[in-house]
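Note that one protein chain is taken out, while the other chains of the complex remain in position.
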Amino acid sequence: MSPGTLVHVGEQRLDKARISVMNYDQDRLEEKELKRIEDSFAYKDTPPVTWINIDGLHDIELIEKVGTHFNIHPLTLEDIVHTGQRPKVEDFEDYIYLVFKMLKFDETRNHVASEQVSLILGSHYLISLQETVGDVFNSVRERIRKGRVHIRKSGPDYLAYALVDAVVDNYFLILEKIGEKIEQFEERVHSESTPEILQNIHDLKREIIYFRKQVWPMREVLNTWKKTESALVQEADKLFIGDVYDHTIQVIDTIESFRDIISGMMDLYLSAVSNRMNEVMKVLTIMATIFIPLTFVAGIYGMNFKYMPELEWKWSYLILWILLIIIFSGMIFYFKRKKWL
Amino acid sequence: MSPGTLVHVGEQRLDKARISVMNYDQDRLEEKELKRIEDSFAYKDTPPVTWINIDGLHDIELIEKVGTHFNIHPLTLEDIVHTGQRPKVEDFEDYIYLVFKMLKFDETRNHVASEQVSLILGSHYLISLQETVGDVFNSVRERIRKGRVHIRKSGPDYLAYALVDAVVDNYFLILEKIGEKIEQFEERVHSESTPEILQNIHDLKREIIYFRKQVWPMREVLNTWKKTESALVQEADKLFIGDVYDHTIQVIDTIESFRDIISGMMDLYLSAVSNRMNEVMKVLTIMATIFIPLTFVAGIYGMNFKYMPELEWKWSYLILWILLIIIFSGMIFYFKRKKWL
Amino acid sequence: MSPGTLVHVGEQRLDKARISVMNYDQDRLEEKELKRIEDSFAYKDTPPVTWINIDGLHDIELIEKVGTHFNIHPLTLEDIVHTGQRPKVEDFEDYIYLVFKMLKFDETRNHVASEQVSLILGSHYLISLQETVGDVFNSVRERIRKGRVHIRKSGPDYLAYALVDAVVDNYFLILEKIGEKIEQFEERVHSESTPEILQNIHDLKREIIYFRKQVWPMREVLNTWKKTESALVQEADKLFIGDVYDHTIQVIDTIESFRDIISGMMDLYLSAVSNRMNEVMKVLTIMATIFIPLTFVAGIYGMNFKYMPELEWKWSYLILWILLIIIFSGMIFYFKRKKWL
Amino acid sequence: MSPGTLVHVGEQRLDKARISVMNYDQDRLEEKELKRIEDSFAYKDTPPVTWINIDGLHDIELIEKVGTHFNIHPLTLEDIVHTGQRPKVEDFEDYIYLVFKMLKFDETRNHVASEQVSLILGSHYLISLQETVGDVFNSVRERIRKGRVHIRKSGPDYLAYALVDAVVDNYFLILEKIGEKIEQFEERVHSESTPEILQNIHDLKREIIYFRKQVWPMREVLNTWKKTESALVQEADKLFIGDVYDHTIQVIDTIESFRDIISGMMDLYLSAVSNRMNEVMKVLTIMATIFIPLTFVAGIYGMNFKYMPELEWKWSYLILWILLIIIFSGMIFYFKRKKWL
Partner (left out) sequence: MSPGTLVHVGEQRLDKARISVMNYDQDRLEEKELKRIEDSFAYKDTPPVTWINIDGLHDIELIEKVGTHFNIHPLTLEDIVHTGQRPKVEDFEDYIYLVFKMLKFDETRNHVASEQVSLILGSHYLISLQETVGDVFNSVRERIRKGRVHIRKSGPDYLAYALVDAVVDNYFLILEKIGEKIEQFEERVHSESTPEILQNIHDLKREIIYFRKQVWPMREVLNTWKKTESALVQEADKLFIGDVYDHTIQVIDTIESFRDIISGMMDLYLSAVSNRMNEVMKVLTIMATIFIPLTFVAGIYGMNFKYMPELEWKWSYLILWILLIIIFSGMIFYFKRKKWL
């Protein structure tokens, strides 16, 4: 496929793309759902801030219209619809393109699910594109609606920051859930050391590897964005970007700690298994070691030789029992001293 | 061997070198197969773009002619025919030399096979040299034939990008196949934990190490190419090179994840084996622990002492059976409590 | 939550925030507890140094008042009350903001507990904010009270250094305690190789991972602080900051050594377990190997065949005993040679 | 020992130092063996290129004479005779000093042997110093003798490159041999998993570690050499140095892959051992589990109780056999279902 051909890669998660627009400044807020993308074109160069949110990336025609009108580079359009992008930021002078992953922890399947989010940050508008309708951006919508001072006073770059911040805040929720899982497993690893728990630990580790792979590039993305010379990002807002950057590093730090802890849990598991084996072996050894010699003694006097003087003696049987009890006690004493009992 | 002596290193994969030429600009396309390399020399300085593709590197004479006519440095010629090169990019002012690996996953042998590709990017021409006839570049040929706007409008540097892009896209196919193998193995590792599956995992790991070794240097190559100051690469096309660069990093990221996951699978395997051993031991221990004491008791009353009062009693045999059943039940109860049963 | 909304994250550890003020120069020291934060505002621009210490971060209103009066950026205020910050230093021209972790090793629970400390370093004041009342800063208070030359002659940047230094000195105490634990465990790992000791080692490793995660960013923080161009930090004091920086690196070095040593201890433990298993197996094997053949021989002569000539012989029983003793001695000799006995 | 004192460190591998001289330009070649080092001094400033090769480093007096006449820094002289140097390049304005390792794989002992080579590159001469007479440089001698264009046209810097290139080419031979060893071991690790094969793998790993330690610094050496500003290295020749640099990186890449593969082989070995243990355990368990209950049953009816009704019955013995066969079959069936048979 030639670069520049728009083909949606990824599953179609939505019937029809949904387009919503928020146009605001400090005093005014206009909010509506659009039927046709063309209705949003008017906002391109209108001074107050406009946020165009598009849910659903399978409608190639729509994306192409956006591309043509907002003058988006073909590579950007391609990145938007190929949902397997590595997070990155690119400065195209007219606009800044940001792509990253919104992540969710599906607790029933112990699975980190990811959805690609693209932001196109122009001088008066911000276009956000998601694969499906989500609720992570709702907090930002609420803040705009409530007319909170800062976001209504600021430009689209602050809005972009607010969206990224909402996404990164969501990462912490995932960390929390993984943390809980780890604690559960740590408690169970001793009592239940079954192959199932190991499989669970392995699955969790796999999800952590996946999570890390998605979050790791964000570090670079936010650092680049923060240091951009572009006129589209105001100096004052770089402080905020620096703040999300710090949060991302904290997420990565915690992921690394989790990896270390999970490796340790594997060791705990393996040692629990080998301890159990040890215990099994001990039981076997104790039983066999005690009764094998006793059985041998009984075997001796079960022989049918004609001339076995002991068989005729009156106290033989009693003496034998005493002998057996002495052997038995000796063994028990030996095992006690070895601390096997 | 002195540097500059051209000797083809690698197996000869083709009878006779095949030369094809595509000469095009926005409006015109001329495409032909050449018998003699000399016929391509005319295109060296002709303004529209010319793509000379040579399949087969064993024809040293041909390579030398290309070298003489296109004014190629002896080191470049040597690198072209020594097929064990590390991917690299070198700027020789007159031309830029790119060498990298085209990779294929041979599923029957679970093997990543590599073929060396060299690109010589001049001001009006691009020479590509492969070890054998392949189909990875066909998509690019199709795009040129279809007269797609961008590639026909652009210079040879864009063509070079398109070829590298086709190769890197191919890497994703390999990742996909390796990913499938990993999933298969993960399912089998528990049910079948045989040495064969471990050998398979080990072989796959080895291929991943090989794959990584081939792809890793591409990161550096594309970064250098993107940042080149050479007049042979147009500013506008660097965006595209940056795009392939991103894809390469994504490939590397995924390879790293695979390595981590495969290490985890080794652990799963070892633990599955040790679990099975545990189970075997338990069966042995249970059987031995139950029957050894019972056998001892039976042995006692098999003795031939003359004076064993129990032997004479009427209910001895019944009492003994009751005793045996009590010991047996006690053992079973003990094992249940230990969760061995 | 929008950035800039002040919500205290973390447990409230104190009933009511405590505010204390130390205002001093070389000759004079004024020290008092404040009821209302407003009483500290007068010190903002007064030339001699003022140290305002606030214990307790849950009183949002108080923090907001500080923010308004001392002209603190909303992001800083948010960082102060969100107690999960990664250590960092930020230069806001008017002031420098430092946040880091005060750590304590709770020996009864073998747990590293952390508390967040924020420092706001202005031109004439230093505000320190802690989660609860602590004693780490007391040594600095003592030095100020004693009128020690250097601290009384220096500005608030030296005071900030002194506080950070007190905190880092505290890290060494934790290292010492962890070092002691490791030595204890090393002695116990052989004699007691129980799952409990492994769990203990694992828990300690976890705390070390946590400790490292808290201290690691300090390296960067102190390096940035040392290299700051801000007028708020005097050249002469950068030497002192460099000194704490060196100490921090030493802490990190030691943590890394501890990690290596603890990994080694895991190996020791696993090998101790497997040695014990070996010993158990040997006892079993020796007993079984000696008595199983003997029992077989006894079994033979316990058979009831009518025609078994040996049974009738006079010396059979004696010969048999001799035979048994020979087999027994041979086995013992064999095991001695194998060094199992 | 004071720096500057010349003491030969390393074993003396040669009776008497051998000195040979090649003096050449494009048209002329003069080649001779010298008895006295003094005879080479005339060549110091003579324009055509002179290559002075000295085999044997124990003749301190000779080295000192070279040092005095060619104006070599005492540190360089010390480095030449201390054969444990780390590869490095040093620019002394008058000359460039290069020291590195010539490596050989001694197949009988599976051992990588190293020999130190020093090059002193002046404006008209190149002095090469080896510990013993070797054949690696012969290929270069041949090229000079054959009057091959490039080397005869170039200065001593190209000659130095040619020597380093010959040494690095030699590294590939070692890689090849190690690669073969690895393949042998991979085949044997399953069929023969004896401690000997593990010892072999360990020894090979050790040699790889040693090999890596010797080659790793070459990366830096060649990079520094390539980037030198010294007038002693011509711009045109830096391309060639870059080429050896690429080869060195390729060697290092391959060594790293080998390390990874060898670690995997250790895992394979350990798993082969544990599989065998498993098999042993299974045989034991099957035999014991089948016969212990049967023996118990036989023991029961070996008892001598007076009142055991079964003993008197006519079909008891037959029924018992049927019972034994049923138990036996049940066990076999159970093991089949468990896939132990």
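In this document, chain identifiers A, B, C and D correspond to the written order of the chains, with residue numbering beginning at 1 in each.
Methods note: contacts are C-beta pairs under 8 Å (C-beta built on N, C-alpha and C of every residue); 3 or more make two chains touch, one makes a residue touch a chain.
These numbers come from a predicted model, not from an experiment.
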Given the contact rule set out at the top, which of the displayed chains would the hidden chain touch in the full complex? C, D
For the full complex, which residue in D:Val149, D:Ala236 or D:Met277 touches the chain that was left out? D:Met277
Checked against the full complex, the residue among D:Val7, D:Leu173 or D:Met287 that touches the missing chain is D:Met287
Given the full complex, what residues of chain D touch the hidden partner chain? 1-4, 73-75, 79, 84-86, 88, 90, 195, 198-199, 202, 205-206, 209-210, 213, 216-217, 266, 269-270, 273-274, 276-277, 280-281, 283-284, 287-288, 291-292, 294-295, 298-299, 301-304, 308, 310-317, 320
Contact with the hidden chain only, please: which chain C residues? 139, 143, 148, 150-151, 162, 165, 169, 190, 239-240, 242-243, 246, 249-250, 253-254, 256-257, 260-261, 264-265, 267-268, 270-272, 274-275, 277-278, 281-282, 284-285, 288-289, 292-293, 295-296, 299-300, 302-309, 340
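Here is the rule we use: only the chains that are shown with their structure count from here on.
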Chains in simultaneous contact with chain A and chain D: B
Give me the step distance from chain B to chain C, shortest route via touching chains only. 2
Among the chains, which one keeps its Cα centre farthest from the Cα centre of chain B? C
Look at both sides of the chain A and chain B contact and report whether the same residue positions are involved, with over half shared, or different ones. different
Distance from the CA centroid of chain B to that of chain D, rounded to the nearest Å? 26
Between chain C and chain D, what's the gap in Å when you average each chain's C-alpha atoms? 41
Multi-chain touching residues of chain A, meaning two or more other chains, are 270, 274, 277, 281, 284, 288, 292, 295, 299, 302-304, 308
Category of the chain touch graph - line, ring, star, complete, other: line
Go through the chains and record each pair that touches. A-B, A-C, B-D
